[in-house]
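Input: one structure, supplied below.
Heads up, one of the protein chains got dropped from this complex, but the rest are sitting where they should.
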Amino acid sequence: MKLVTGVIQPHRLDDVKSALEAAGVRGMTVSEASGYGRQRGHTEVYRGAEYTVDLVPKVRIEALVDDADAPAVTDALVKAAQTGKIGDGKVWITPVDDVIRVRTGERGPGAL
Amino acid sequence: MKLVTGVIQPHRLDDVKSALEAAGVRGMTVSEASGYGRQRGHTEVYRGAEYTVDLVPKVRIEALVDDADAPAVTDALVKAAQTGKIGDGKVWITPVDDVIRVRTGERGPGAL
Amino acid sequence: MKLVTGVIQPHRLDDVKSALEAAGVRGMTVSEASGYGRQRGHTEVYRGAEYTVDLVPKVRIEALVDDADAPAVTDALVKAAQTGKIGDGKVWITPVDDVIRVRTGERGPGAL
Amino acid sequence: MTFTLIAGDAFKLDTGNTAWMMTSAVIVLMMTVPALAFFYGGMVRSKSVLNMLMMNFIAAGTVGFIWILYGYSESFGSATTGINQFFANPFQYFGLINLTDDKGLGAAVGVPALVGVAFQSTFAVITVALITGAIADRIKFSSWIAFTIIWATAVYFPLAHMVWGGGFLSPSGPVASWLSAPIDFAGGTVVHIDAGAAGLALVLLLGKRKGWPGGPFRPHNLPYVMLGAALLWVGWFGFNAGSEGAADGTAARAWINTFVATAVAMLTWLLTEKVRDGRATSLGAASGVVAGLVAITPAAAAVDSFGAIAIGGIAGVVCALAIGLKFRYGFDDALDVVGVHLVGGITGTVLIGFFATHHQGAWYPTGAKDGLLYGGGITQLLAQIVVAAFAVVFSFVLTYVIGYIIKQVGGLRLSEEAEVGGIDLAVHGETAYESIGATRLNTEVKA
Amino acid sequence: MTFTLIAGDAFKLDTGNTAWMMTSAVIVLMMTVPALAFFYGGMVRSKSVLNMLMMNFIAAGTVGFIWILYGYSESFGSATTGINQFFANPFQYFGLINLTDDKGLGAAVGVPALVGVAFQSTFAVITVALITGAIADRIKFSSWIAFTIIWATAVYFPLAHMVWGGGFLSPSGPVASWLSAPIDFAGGTVVHIDAGAAGLALVLLLGKRKGWPGGPFRPHNLPYVMLGAALLWVGWFGFNAGSEGAADGTAARAWINTFVATAVAMLTWLLTEKVRDGRATSLGAASGVVAGLVAITPAAAAVDSFGAIAIGGIAGVVCALAIGLKFRYGFDDALDVVGVHLVGGITGTVLIGFFATHHQGAWYPTGAKDGLLYGGGITQLLAQIVVAAFAVVFSFVLTYVIGYIIKQVGGLRLSEEAEVGGIDLAVHGETAYESIGATRLNTEVKA
Partner (left out) sequence: MTFTLIAGDAFKLDTGNTAWMMTSAVIVLMMTVPALAFFYGGMVRSKSVLNMLMMNFIAAGTVGFIWILYGYSESFGSATTGINQFFANPFQYFGLINLTDDKGLGAAVGVPALVGVAFQSTFAVITVALITGAIADRIKFSSWIAFTIIWATAVYFPLAHMVWGGGFLSPSGPVASWLSAPIDFAGGTVVHIDAGAAGLALVLLLGKRKGWPGGPFRPHNLPYVMLGAALLWVGWFGFNAGSEGAADGTAARAWINTFVATAVAMLTWLLTEKVRDGRATSLGAASGVVAGLVAITPAAAAVDSFGAIAIGGIAGVVCALAIGLKFRYGFDDALDVVGVHLVGGITGTVLIGFFATHHQGAWYPTGAKDGLLYGGGITQLLAQIVVAAFAVVFSFVLTYVIGYIIKQVGGLRLSEEAEVGGIDLAVHGETAYESIGATRLNTEVKA
């Protein structure tokens, strides 16, 4: 199995969720993150003191998928998240040894 | 070494923590997450406008463990997190090349 | 490619960011986490009722890097995060199958 | 309200009335900052809460300033004939000069002239501030600043003059001689219909927020909304009971009516929600409070307890339903200024025609009549409808023209990038709440 | 309080007293919304803050409504003999009809009757609202609504009549002739003992929250708690100094005592914490403020500065210790209504027996006596104990019966699922704060 992780623009979350569902993903885990990269941060000014905030709000999506589904899911994720502007984010795929569904204790692809 | 990651119901955190400790885990990292899966979200209504919130609050636990300990730790985690209701979450195991303890620079199993 | 993950003291974030930049890392993803380990938590008292808070605020940093860069990046991270006090955190390295830049769809090391 | 110009009184200070009116002025200012600012600020998304707070502070700043300069004079200057039926001379009391106590709004009840200026200043401020709810999340900050000044000058000050300053719609104006003296005790027309119609006009000019409807526009902090609603209720006693201009039984009647109409409106709004949506919400409670307050405002001392209960109860249901209009007709009145203030203001103003009475401590100006249900026939109802209709048209048309001109000259709408990325950051260079990753690099303030 | 029924006065308006009483009424309403709502709302977990705010708003809505309908009449109607020693005729002034100024609570000091209604309305509201702290996080919303109405009608209005309306426990009642006129200047019995004992009764009926004790019930937002405590302090001057019914030296004595007793109670609460827990906490400061306010309430104008300092100082320690009772005896008084209001109310009521005086601007009703430490012997102390005990029993028993009936009829307790998953969501369909992932799908409001 594989873990497909995407760090994307927060306002794409909804579309990405739909796209993954359409690609047959039955579950995913979402969390808040901040990114640093080519996309510039911003400055804030408080009583004349300037703060540089170089972290940009992002959303992280993780989906565990079967080896065979990984490419399609990845493609769906990338396509739905894409706006073409700097800061669209990254998607990466990592190997997973095993998955367990907590409720039932099932293991492997069936636990997805 | 292995990284055991669990996405669980927030109210199980305490029990899971104790179970992992009992299983000999000396440290773990916890973060907030939201999950999407079989468990239904909910709707909220603000001045008559209905919002569908399909992300459910979850907690993510990550524990780095020695290869040998991985099965026992995983079992302990699953058992402590289990309530038998939909939404109990997933646990997955991924391979880790190396671990370093920042304080000392130690590497490998000794750094856990 | 590799994913270098570090769980560090929040107040080291700035230095770590600079160190990674200096080590040639072009992007990273940061998120909030809480850790549990040798570092003791604390107690809080509300109207005489004592609460034990054993999770300590941490920051998680993730950087995708080329295989060749992984050791150097890891070292830079560890060095910049180190204060020598308990609770400095962990860094770990995991294998990555593939990386995609969402904006362009590029894959592999070029997507970093 | 009895707090109005009565020429030629020799002035004799009444410390009790003066104390009450200064207190009222204080708590009516509180209605704008912080109450309304938080009521609205909690309802927007966290990325634009500061902009919302700022727009309310700005209203206090600009309108406060011009009110002292010429606004009071334009509203309550002494001329009331010819063109001055519509507005008074802005220079008569420029900077409040020559405004002696015997010429003040409270001369007849021993309240110093400057207290009248103070009390009325807070009405001008909040009327402008109310509009911010309609246009939330998308107006250019500089355009808002310009708008507050132009709109107060061209719409609010004139309408205040017409209704309360002895002008066109006052108890001594043409409607009064034609039908009956219109009743607007504390500002159903001047404040709520006025702001509500203006909000609608601006919304039409501004267009919808990106993603509306269908997008995620839920309130970012409901406790703030509750805080704002509660403080609005608290301050509104200054608004309504203060509009009597004195600490007497009529003020007490306004107090009681303001209390009970609001209590009942909250309950009926919640009931409407429970029936329609299956749940009574805290946003509904807060909204019901405001709807009740709005509706009872014009009627505050002109009905008895039963009238107040009826008006509150009806307003709770009507406004709870009226907030659906924007979805039906597709205008993005972000925080329901139309549904609550325009509809609530009309509801209260018109219902006076049914419930007006001068028994049980209730009061209305000479020339007004009891309402339809209290045996006074239909005349008062007609007068109320005429005044409400006039106020709607007057405010809507003028606001549309003002907004249109600003749009042509400097633009009204923020860039889409600022709107999506967050106004607070784009416009004010700030974010409301702490987050990880802020690093101060440059700390030298150029002084 | 001197603000009480005195038959047959010809009414002569005093604008100063009227101004003060209307102002007091405004700031006492503020004590419930937003002050108490935020004091309690900050103390609960974030998943039930809206429910807590709502319960307080509801108290203002339902109790406000019935107060105007029949509550005032039931409390302050003129009959005081026979069964009317316990409550007056609810229909005498139904909807405040026929309540002329000469029949009002402030007739003797020139305050219009409706101002008396207004001021007292806010007391009825907050007494009911206080109970919410005990029952936080687990009561059915509909049962709470029903409870507010029944409890106010059967417990609060009668007790107000007995103590302040010339009834059983008043300076003209049997305790007064037997021992000494009981002193309850601003509501130690009627408000605090009353609400505290009621909270205890409901807690016993409701049972413990899932996970209590031992679970994570820490306050979700301590600044809200501090905001609430501060605004309670601010509004309490209306409560205590307003209870004089006039703007005079006795009111000023109540003001001073309210100020200093609270200041000292905060300090002694913090000291107690420092000694016991090793830390002085902000929740302790907020709690000490409220404990001091509660304890000084009955004594507000009946002691001198030293008496106030003593009462505040003692209350700070006693209440700080009393919050441990619930752990010892295992009743889940969630936000310490028993520890603060019941114990604090008893403390203040009883300590009057030691510190009462009529020197240094202090005042008590005719028939009362100086306290034990001020040379008046033990009589006043006994009278205070009798009244306190009566109020505890009266409120506890009646509340238990009311709660029991509601429990049988409609149920009192929320489902465990709602309690664990979050009341705000389960009951009101809302969450207090923004989170990721809200999508609006359906935007059509059925209108």
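Each chain gets a letter, A, B, C, D and E, in the order it is written, and its residues are counted from 1.
Basically, contacts are C-beta pairs under 8 Å (C-beta built on N, C-alpha and C of every residue); 3 or more make two chains touch, one makes a residue touch a chain.
Everything numeric here is computed off the predicted structure, so don't read it as measured data.
Check D:V33, D:A176 or D:C319 against the missing chain and you find that the one touching it is D:V33. Among E:F168, E:W233 or E:F355, only E:W233 touches the chain left out of the display. From the options E:I27, E:A356 or E:I406, the residue with contact to the unseen chain in the full assembly is E:I27. When the missing chain is restored to the complex, the residue among D:M22, D:M226, D:A300 or D:V350 that touches it is D:M22.
Although one chain is not shown, part of subunit C still touches it, namely residues 11, 34, 41-55.
The chain not shown here touches subunit A at positions 44-51. Residues of subunit E in touch with the missing chain: 14-17, 19-20, 23, 27, 45-46, 213-223, 226-227, 229-231, 233-234, 237-238, 241, 246-249, 251-253, 255-256, 259-260, 262-264, 266-267, 276-283, 285-286, 289, 304-306, 309, 321-325, 327-328, 360-361.
Convention: only the chains that are shown with their structure count from here on.
Comparing chain pairs B-E and C-E by the number of C-beta pairs in contact, the larger count belongs to B-E. Separation between the centroids of subunit C and subunit E, computed from CA atoms only, is 52 Å. Between subunit D and subunit E, the centres computed from C-alpha atoms are 33 Å apart. Contact of a single residue of subunit E with at least two other chains is seen at positions 429-431, 436-441, 443, 445-447. In subunit C, the residues touching two or more other chains are 30-32, 94-95.
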